[in-house]
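Of the protein chains in this complex, one is absent; all others appear in place.
So, subunit A:
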Amino acid sequence: MTGMFKSRSLLLGLVLTLVFAGGALVSLVWVPYDILGVDIANKMKGPSGAHPLGTDNLGRDMLSMLMVGARTSIAVAIVAVVIGMGLGVPLGLAAAAKRGSWVDEVIMRGNDLIFAFPSLLIAILITAVFGASALNAIIAIGIFNIPVFARVTRGAALTLWEREYVLAARVAGKGAARISVEHILPNVTNLLIVQGTIQFSLGILAEAGLSYVGLGAQPPVPSWGRMLADSQTFITLAPHLVLFPGMAILLTVLGLNLMGDGLRDLLDPRLRRARG
């Protein structure tokens, strides 16, 4: 644990992530102002004592909007990671267990195919056909997480299958599925945590982009991307409306990336030696 705090990037990343995750969690039980409370008399006010981050074009409190918006961003990105892991990891494990077989071939070619698609386009296509919603954004982002996790898992699992303890397990009569779950999976967990952090941050960016073009969560649910889209018209009148949601996205993504870097250094001793 002491190593954890030696890494400045990990610490900074953790703090940033906790701030925004904390804001999202707090917003579940309390926000400074009701985000549905339109107050035209106080619209587009700059930061003040009553509204620390000012108010938007409908007079809604920006801090409250950002807190609830964090919930949308984080929820979409997390569920997308869960989809990616939930399907990608078993596929990766299966491909590694049946290395070189048709199972491996089908899984890996399928992966290549998804990779070849520009993710943004498919997300747009999905939302065009099924309608824009947070759920469709989750599916669109989640699908592209699957090959990432499958590839990472397969790559790491392949080297693990060469280890003596796996050989010992095979001699003891364990099947491929059981070895994968009992011996391979626990040893790729670290890698999956690091990759999960990276995909989480990419998910936040993707969700912001989708909701900016109107294909993510729909009103009245606030989301950072749509707050930016809404404020674009007022960019000269109230630059703070553009500044704060963008900062929120930037800092959350930065925090997650720093955390990912720090975790990788912490969890991968080989890398730490090589750097030190």
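Couple of notes before you dig in:
By definition in this document, contacts are C-beta pairs under 8 Å (C-beta built on N, C-alpha and C of every residue); 3 or more make two chains touch, one makes a residue touch a chain; residues count from 1.
Convention: contacts and distances are computed from a predicted model.
The chain absent from the displayed complex carries the UniProt protein name "ABC transporter permease", chosen from "ABC transporter permease", "Phosphate-binding protein", "Chaperone protein HscA homolog" or "Membrane protein". Taking the complete complex into account, A:120 is the one of A:120, A:169, A:193 or A:221 that touches the chain left out. Considering A:32, A:47, A:155 or A:246, the position touching the chain not shown turns out to be A:246 (whole complex). Residue positions on subunit A in contact with the hidden chain: 109, 112-113, 116-118, 120-121, 124-130, 201, 205, 208-209, 212-213, 225, 228, 232, 235-236, 239, 242, 245-246, 249-251, 253-254, 257-258, in rising order.
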